[in-house]
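The structure is given below, and queries will be raised subsequently.
Note that this complex is displayed minus one protein chain, with the remaining chains in position.
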Amino acid sequence: MTHPATPTFTLDELAERLGARLVGDGSRQVRGLATLKEAQPDQVAFVANRSYVKDLAKTRAGAVLLHPEHAADCSVPRLELDNPYLGYAHLSQLFDPMLAASPGGIHSSAVVAEDVALGERVEVGPNAVIEAGVVLGDDVVVGAGCVIGAGARIGSGSRLHPNATVCHGVIIGARAILHSGCVIGGDGFGFAHDGSRWHKIAQLGGVVLGDDVEVGSCSSIDRGALEDTVIGNDVKIDSQVQIAHNVHIGDHSALAGCVGIAGSTHVGKNCMLGGGVGLSGHLTICDGVHVTGMSLVTNSIHEPGVYSSGTGAMSNGQWRKNAVRFKQLDDMARRLARLEKRSQQG
Amino acid sequence: MTHPATPTFTLDELAERLGARLVGDGSRQVRGLATLKEAQPDQVAFVANRSYVKDLAKTRAGAVLLHPEHAADCSVPRLELDNPYLGYAHLSQLFDPMLAASPGGIHSSAVVAEDVALGERVEVGPNAVIEAGVVLGDDVVVGAGCVIGAGARIGSGSRLHPNATVCHGVIIGARAILHSGCVIGGDGFGFAHDGSRWHKIAQLGGVVLGDDVEVGSCSSIDRGALEDTVIGNDVKIDSQVQIAHNVHIGDHSALAGCVGIAGSTHVGKNCMLGGGVGLSGHLTICDGVHVTGMSLVTNSIHEPGVYSSGTGAMSNGQWRKNAVRFKQLDDMARRLARLEKRSQQG
Partner (left out) sequence: MTHPATPTFTLDELAERLGARLVGDGSRQVRGLATLKEAQPDQVAFVANRSYVKDLAKTRAGAVLLHPEHAADCSVPRLELDNPYLGYAHLSQLFDPMLAASPGGIHSSAVVAEDVALGERVEVGPNAVIEAGVVLGDDVVVGAGCVIGAGARIGSGSRLHPNATVCHGVIIGARAILHSGCVIGGDGFGFAHDGSRWHKIAQLGGVVLGDDVEVGSCSSIDRGALEDTVIGNDVKIDSQVQIAHNVHIGDHSALAGCVGIAGSTHVGKNCMLGGGVGLSGHLTICDGVHVTGMSLVTNSIHEPGVYSSGTGAMSNGQWRKNAVRFKQLDDMARRLARLEKRSQQG
């Protein structure tokens, strides 16, 4: 990609910001972050995973962030930290060009209703729309083309990327990051059948997002039927995720891409749902549950741990032979039991 | 959520609108809808499901909508109906604040082509775009940031939520509800391969939606290759759904979140597809088919009924042992048959 100008730091400055122990020339300047293999002398690299230690010896990086146990393998200046992966996260934020890029103010093409309450330093991009009664906290950034519906409230420090949509009455905490194309507060899927056709159940609840929530591109979180859909603090939601009405997600849980959660299911704290996982409606998933990718969960889970379903890919020829047997599985089980009985009698 | 002002009704008015039998003070005013547990004295609650009857005794609701069989358990004013869930649907519509919220007219920032035909009372939100030759029926509401492509036609009473996209030439019936981020009429996925690379097949068909269709947030319905993709009347489509080119969906069918339907498949009337269901291309699914969540359908279905595939989640340890055996299933079946033969001979 073409980078906007990225900030420059001395190694002394970085050590102070990260709380790291610096070994090397503190006046050296670095202006970016890269892998050990790709880093140039004006960039910092890091070792967050044992499998990359082998690249340490040959790195050209200006400095390397690492755990003290790998210090001996490092011949360039180093920043020592007990959790270098966490240090990498902080470093990445320091070098984020988006933080520097602040056009500032309310663009003249944005349409902002008269009774909107704006905090300090709020930015609203071109052609964004902010409807009546909206409240935006300090330092909120609303990207181009975003729409924020009537009465919605967005906490301080939140950033909406271009073309995100927040529907009427939605409440979002501080420091949220909403990516492009996401929709917070579309109607939940509720209808009553009269025997021949559907009648819409107006979705009168809202959506409440805690603090520090991130929602990926093109993800949708539906509003509740009567009560709210509730996303806890520090919940991280990837792209293409669907969260249905009245779902609750506990603090610090993370949902990977393409996850779908059906209505009224409650997911606990510190849960991790792998890509493409589906949860049926009206379930309770306790704290600390990890579901592996593309698994289907149709029953509540009451014990923390790792859960899975499905079968992995094999060659189509092999698969065809085995998959057809799946339909015979109950029959096979009965025949096996019969043979065992006969064998024990014989 | 923060609610805009919701309408107020007397119980007499509600009884008349719902066709319900009122037992209690008809002059009592209510201004909202809630669950039995949460309802305040100025709200109506309902019993649409036996499992909530236990909450009837303690409810503080101003009135309860219920089936006459539960009248004895109710100590507050009641509205009796044979189908209280349907009554709840009607009630929810009466209290929908969206119905009251009507800014009205064409916003000055909207871009409306000169030759557009607008019905009575059409509303077009800020920064919406309506291209040449579009026809909008009476009472159509187009939300902020929506784009309606050249020549599209949208029937009376339809509502497009903010940032929905209707592509050129698409035809939409009356009373449609299109949620934010949905795309009606993007190109179908068609290419011819010349032995080394792909050549695009221009998608010359359109999309036709019947009356009373709802499409959820971030869902996509692709335009046909030569003929149209056709969605019947009263079809309800949830969020994150993908409908490929030349698919037909019969009247009154309902598709839950994350469903994907491949090209040219025809789904009958009154079908229900659970969340994450996938249908292969060129299939015929007859009327009255219900497919449970995350099932894969690769063959046509000619009998109404409930269909399923896949396996539910279990602990990862248990799953690893079993899933690895799936690759041996054909081998197991053959060995079982061999043992049976030997056992019968013995």
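The chains carry the letters A and B, assigned in the order they are written, with residues numbered from 1 in each.
Everything below uses one rule, namely that a contact is a pair of C-beta atoms (placed from the backbone, for glycine too) under 8 Å apart; a residue touches a chain by one contact, two chains touch by 3 or more.
Given the structure is predicted, the values throughout are model-derived calculations rather than measurements.
Asks: Going by the contact rule already stated, which one of A:Thr59, A:Ser158, A:Ser217 or A:Ser280 would touch the omitted chain in the full complex?
Replies: Result: among the candidates, A:Ser217 touches the missing chain.
Asks: Just name the one of A:Ile243, A:Cys258, A:Ile285 or A:Ile301 that touches the chain not displayed here.
Replies: Among A:Ile243, A:Cys258, A:Ile285 or A:Ile301, only A:Cys258 touches the chain that is not shown.
Asks: Who touches the missing chain here, B:Ser219, B:Asn270 or B:Asn316?
Replies: B:Ser219
Asks: Could you list which residues of chain A touch the chain missing from the display?
Replies: Residues in contact with the chain left out: 1-4, 32-35, 38, 83, 85-86, 88-90, 92-93, 95-98, 101, 103, 107, 109, 125-127, 143-145, 161-163, 177, 179-181, 212, 214, 216-218, 234, 236, 238-240, 252, 254, 256-258, 275-276, 293-294, 310-317, 319-320, 323, 326-330, 332-333, 336, 339-340, 343, 346.
Asks: For chain B, enumerate the residues touching the unshown chain of the complex.
Replies: Contact residues on chain B toward the absent chain are 109, 111, 127, 129, 131-133, 145, 147, 149-153, 163, 165, 167-171, 181-183, 186-187, 189-194, 196-208, 218-220, 222-223, 225-228, 240, 242, 244, 258, 260, 262, 278, 280, 291-292, 295-299, 301, 305-312, 314, 318, 321-322, 324-326, 328-329, 332, 335-336, 339, 342-343, 346.
In the analysis below, only the chains that are shown with their structure count from here on.
Asks: Chain A and chain B are the same sequence; what rotation (0 to 180°, nearest 5) superposes their CA atoms?
Replies: 120
Asks: Can you check how far apart chain A and chain B are, centre to centre, with Cα atoms defining each centre and the answer in Å?
Replies: Chain centres of chain A and chain B, defined by C-alpha means, are spaced 25 Å apart.
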